[in-house]
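For this view, one protein chain was removed and the others were kept in their places.
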Amino acid sequence: MKEKNQVYSMRGSKAQQAPCRKTRRLRAMKRMNTPGSFVTTEFKSSLKHECGVFGIFHHPEAANLTYLGLYALQHRGQEGAGIVSSDGKKLYQERKHGLVSDVFHVGRLKRLKGHHAIGHVRYSTAGDDRLKNIQPLLIQYEQGPLSIAHNGNLTNAVYLKKQLEKQGSIFQTTSDTEIVLHLIAKSRLQTLEERIIEALKQVEGAYCFLFLTQDKLIAVRDPYGFRPLVLGAFDGNDACHVFASETSAFDLIDAKLIREVEPGEMISVSSDGMKSQKPFEPKPTKQCVFEHIYFARPDSFLFNENVYQVRTLMGKKLSQEQPATADIVVPVPDSGVPAAVGYAESSGIPFQMGIIRNHYVGRTFIEPEQAIRNFGVKIKLNPIRSILEGKSIVLVDDSIVRGTTSKKIVQLLRQNGAKEVHVRISAPPTIGPCYYGIDTPTKSELIASKNNIESIRKFIGADTLGYLSIEGMLSVFKDQKKYCTACFDDRYPFYPKD
Amino acid sequence: MKEKNQVYSMRGSKAQQAPCRKTRRLRAMKRMNTPGSFVTTEFKSSLKHECGVFGIFHHPEAANLTYLGLYALQHRGQEGAGIVSSDGKKLYQERKHGLVSDVFHVGRLKRLKGHHAIGHVRYSTAGDDRLKNIQPLLIQYEQGPLSIAHNGNLTNAVYLKKQLEKQGSIFQTTSDTEIVLHLIAKSRLQTLEERIIEALKQVEGAYCFLFLTQDKLIAVRDPYGFRPLVLGAFDGNDACHVFASETSAFDLIDAKLIREVEPGEMISVSSDGMKSQKPFEPKPTKQCVFEHIYFARPDSFLFNENVYQVRTLMGKKLSQEQPATADIVVPVPDSGVPAAVGYAESSGIPFQMGIIRNHYVGRTFIEPEQAIRNFGVKIKLNPIRSILEGKSIVLVDDSIVRGTTSKKIVQLLRQNGAKEVHVRISAPPTIGPCYYGIDTPTKSELIASKNNIESIRKFIGADTLGYLSIEGMLSVFKDQKKYCTACFDDRYPFYPKD
Amino acid sequence: MKEKNQVYSMRGSKAQQAPCRKTRRLRAMKRMNTPGSFVTTEFKSSLKHECGVFGIFHHPEAANLTYLGLYALQHRGQEGAGIVSSDGKKLYQERKHGLVSDVFHVGRLKRLKGHHAIGHVRYSTAGDDRLKNIQPLLIQYEQGPLSIAHNGNLTNAVYLKKQLEKQGSIFQTTSDTEIVLHLIAKSRLQTLEERIIEALKQVEGAYCFLFLTQDKLIAVRDPYGFRPLVLGAFDGNDACHVFASETSAFDLIDAKLIREVEPGEMISVSSDGMKSQKPFEPKPTKQCVFEHIYFARPDSFLFNENVYQVRTLMGKKLSQEQPATADIVVPVPDSGVPAAVGYAESSGIPFQMGIIRNHYVGRTFIEPEQAIRNFGVKIKLNPIRSILEGKSIVLVDDSIVRGTTSKKIVQLLRQNGAKEVHVRISAPPTIGPCYYGIDTPTKSELIASKNNIESIRKFIGADTLGYLSIEGMLSVFKDQKKYCTACFDDRYPFYPKD
Partner (left out) sequence: MKEKNQVYSMRGSKAQQAPCRKTRRLRAMKRMNTPGSFVTTEFKSSLKHECGVFGIFHHPEAANLTYLGLYALQHRGQEGAGIVSSDGKKLYQERKHGLVSDVFHVGRLKRLKGHHAIGHVRYSTAGDDRLKNIQPLLIQYEQGPLSIAHNGNLTNAVYLKKQLEKQGSIFQTTSDTEIVLHLIAKSRLQTLEERIIEALKQVEGAYCFLFLTQDKLIAVRDPYGFRPLVLGAFDGNDACHVFASETSAFDLIDAKLIREVEPGEMISVSSDGMKSQKPFEPKPTKQCVFEHIYFARPDSFLFNENVYQVRTLMGKKLSQEQPATADIVVPVPDSGVPAAVGYAESSGIPFQMGIIRNHYVGRTFIEPEQAIRNFGVKIKLNPIRSILEGKSIVLVDDSIVRGTTSKKIVQLLRQNGAKEVHVRISAPPTIGPCYYGIDTPTKSELIASKNNIESIRKFIGADTLGYLSIEGMLSVFKDQKKYCTACFDDRYPFYPKD
């Protein structure tokens, strides 16, 4: 029986935001910690991050530009944001829960003195006291202050933490990122670069790291290159270097893309200029295909391809692999739009925004006692009856995770008069979790891990259901061999270690 | 010379929100009052509202449903929200600045006891102390408590206020709505209905009012019918009646549309049922065409037409009146999307979401000292270079107000490689302000009031520029004679009175 | 049975504060409204104020000095504070719930422009939305802006309000003060002074009013002179005039006392200087003796006597009227201290601070499930066992209201080893409520209204109990006939009118 005034939680996420819908759907069983309280728990091997990082060296407005860079990476993490800057002598840290535009105001930015800065947007549930989990982390160790920002997930974090604790290390956060700091602090090597290399040689997993000291910014991308990291510059300012998870951060601040930081590359920037090295054993490149499918911003140039174009091409390929006889093509907004445009163009079936996304969605909603049909979907998605009524519809989305949301959307279309609903997914069925930095449900929660397509179709109530094939998906890329497709084909490069 | 850390204000508006972009552009010279302070000023004849109202009578979850109704009307006002409920004995009021989902939480809703409620979303700048301007207003007068929610604008407010002050009335708000309360309190007639009629006969302007007492809900729409107001009901609950500015509010709560409240109609709902009367002198219907062009939500059914469909038809008509030779049709998102879809379909030129709207936009942005080109537009609109590069583009928008934003968007497209930019506006040129409830700039600020189309084209830097004609615009409606088009043709039904 | 985590409320008052202990004890049955909610209720004839007012005309730092003046009057009201200033053209208002030092910061004070200001500290329960009840009130009426600050209580408020509502007046606050504004707004006389006189002639009760317009400050004290109001000035600045409830406000800002505003006097200050008149029918002076007994600050000079000295003399008189054989004299801190010093000096029994007052007391306390003996008293009062143990004690306090607190204090002393406890009260038994501005319990709640002294002694558990006589109390004053003693002798000058 239902409680009065049931709170319909948007599952812990800021829901105003288009690009993270999938992320939210993928995120499972997130324990809601009571805000403001802190409970010591076992280190969670399942704690994963989708995050965004930004760094800038030698610019008079380092903090201001980092703030804007983070704003342009907001879709990569809405739980918290932080910046650490350096004026050559000290490091300054500001961080808080919330969206970038809420976290930073003029006063906070002015406190971030200096010409160098790194920033981070974070994606994880957290109570007030978990402030300490918001990155960039900033520590004081033997050689002075050191800050770190991390996008990715370390798969041997549990193992490493145990080892370090046996040696007397005390952990302050529940983040895997802190492990790297301990390894660096414990290293007996001389330079920071040497210590970082020694530390990262012990680490397994997916990572893009930005490190900041008083006078140095170091960027490292793991040898597989799971997560994106780009290097940029400003016209007419050769001394300044910028790093970001996506090019969208460069576009906003008028920086230009120089190149990707390569898998396994470490770039160190100081007043002596920029130095690159590849200190790690080379590995096959395993760029995350999900970044293209739903995670990155459509205008970003990622792994040397434009995201919107990739999605449009996937939509076109999907229309060839999974054609449908229908009156209109309707996307699940916002992330389904590019694929739907491609599907429509390729199939000749007219494109219609038959569902409008509501961007006012807050964190939680209070549902009346007398339950409203499909409340959770209706709060975000507004179907347009005059468009849908009596129509046979191709509904384009980019993934089905548990199937429950897709089921509700199909119901919503039918309630608004849709005659037929043909669901088309612009990616292959998701059969396994990600261990490399995307927060996914466990295998057993993924509907495609245990059901064939016909079972899924029945569950979601579609007339027909079609997925893009793995080959079809890869066919849209220039270099098809450089992608990690483990969540679709179970071929994991390596597994987590406890 | 620029100040360091310049704050780039989103002009006082919550900017996360698609539907109000136009509104924001239309809103001019809004004075930013220091929050928390209060300055007594002359009554502003220019204070206008775009607002949304919702009312429900005889439902066990009156406040909860009003909250959801207001959420579905959020696009009509983002500055503040309020609900007044009645349990038959007392009225309960809750109101605050901010979005509906921020204003109301479980605790606040529980304090709103009873089976009847009215709510309001408001659109006006306001400091903390201006809380008292947030509606529904609630007063205590001779006959007990009375609450009011208003969408519209009274054009003889200045005159009436002076008259009332001469008789010793004290005004607590700067809102024109309070005038109606004073007229009712001063009336010597017996019933509330009689008093309301006597009061409204003295009033000129555009209005939809909802009144609530302990045991009665009264809805009134002005004789011209400028603003929309609909009547709804629940299946299986004949005693319950609902009112809303738009049908989107009914869809979310599973209420069904019964009919529009007619121009000049007063509907009174009590435990005795619903009574309708038309106590005012009849006037020609003057429904606001701008509600369809940009203000209402695309899924709403407004003045007996669906908004999305109207916009798509306007896009089609536009493509016929103002054809273009181009590679792609690109909307200015979000409000330009339906017209662009129509333009694309009618012209056969492929539709592309060549500009992505960023929905994380906060209230203000801090711009670096070294100004960024087109910062204000880039913070919200993300052009996709791979789509735009080398293309001849039809850019579809629904209005040009001052022209400055359009100019920046055209520049942005060119910076991202657009070969040609053909701007097409799915409405006629806006040459005059609105006096009937939409907050517009003064005549002199409207670029089309003093410039011909060629001058505007030059100003915004487009290759060609085409507007929809007034006839073309009206042609998409079933009943073309019932619309107010004063802002396009200067034929105002009446003028404000000082 | 007790609830877990019972919240021990300090009865809605800021309890850090010594001088208001009595006030809190006197305040009865205060309904706690849920904060942030608003319930329309009948106008409460029982709503009374103990408040403080401050005004200053023609000083370059009007708001800053008003802020300090209010701080020095903080003991007269801790619920909220406000200032309205004038720069000759406009009035500026800032007000908030809380202590003066919390309400005002540099930013708020800077917004209070101009050379004239009035301020108010308020003492009444209030939710968020009751902000509008915090004074000074500020309205816009026919002749422009008008602000008012009030200390006192109007006894025909209910009657006047009904009359005004019949004429169509709308009330925004539940405060009796607003009635005066309506009467002024309704007056057809020319000058503000004339209108105020006309208004106040209709009013009965106790009041000190400060009015502020753009260019005028008007102070009025009622013909009985119940509440104090003093006039001051600055050396070397003849144009500047200041008003305050007590001289403590002058001392802090280095102003000097000129004289009391006389009962029935209206002083009007403008750029033309100061004008005094006595427009009302003269009445016998009825200064509140309770101001001296507990309400005013000990260092204030009130009704031409110093408060501390009056209290010390009452203590001396008490020792003569009600001697005791004991080892030490111990005050109930803080307000009992001066009388205890006097009692000790006159009796020769040594004075000891045998109870220390804790000044960290917050608004509420959470009491454990397993109730703690005398928790409510122990949270504030810390007895010193080494002083009390084995001693016969004279416990000096200034009043017994319900008797429950006195009972707990006596118990506390006994628990800490007191051999005998002789309670001595430096005022007569309180047998009736105050209608003239002090918030007291109803008659039936006052223990002395229905019990003789022996019954009270038994109830509180003292070995002996002695009160000061009315004659003894009055004997310490220079002019004994000018005091209202109605709460002690039931001789009320007039009664409230419904």
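Residue numbering begins at 1 within each chain, and the chains themselves are lettered A, B and C in the order written.
In this section, a residue touches a chain if its C-beta (ideal position, glycine included) is under 8 Å from a C-beta of that chain, and two chains touch if they have at least 3 such contacts.
It should be emphasised that the depicted structure is a prediction, and the values quoted were computed from it without experimental measurement.
Although it is left out of the displayed model, the omitted chain contacts the following shown chains in the full complex: A, C.
Residue C:299 is the one among C:299, C:471 or C:490 that touches the chain missing from this view. Only one of C:146, C:253 or C:266 touches the absent chain when the whole complex is considered: C:253.
In the full complex, the hidden chain is touched by subunit C at residues 5, 7, 16-18, 60-61, 64-65, 67-68, 71, 74-75, 78, 99-102, 104-106, 109-110, 248, 251-254, 297-299, 301, 306, 308-309, 334, 337-338, 341, 344-345, 350-353, 356, 358-366, 368-370, 372-373, 378-379, 382-387. Although one chain is not displayed, subunit A still touches it through residues 34, 36-41, 90-95, 108, 111, 129, 131-132, 138-142, 144-145, 165-172, 181-182, 185-187.
Heads up, the rule we're going with is that only the chains that are shown with their structure count from here on.
Seen from the C-alpha centroid of subunit C, the farthest chain centroid is that of A. If you average the CA atoms of subunit A and of subunit C, the two centres end up 60 Å from each other. Subunit A and subunit B have Cα centroids separated by 35 Å. Subunit C has its Cα centroid 49 Å from the Cα centroid of subunit B.
Counting partners per residue, subunit A has no residue that reaches two or more other chains.
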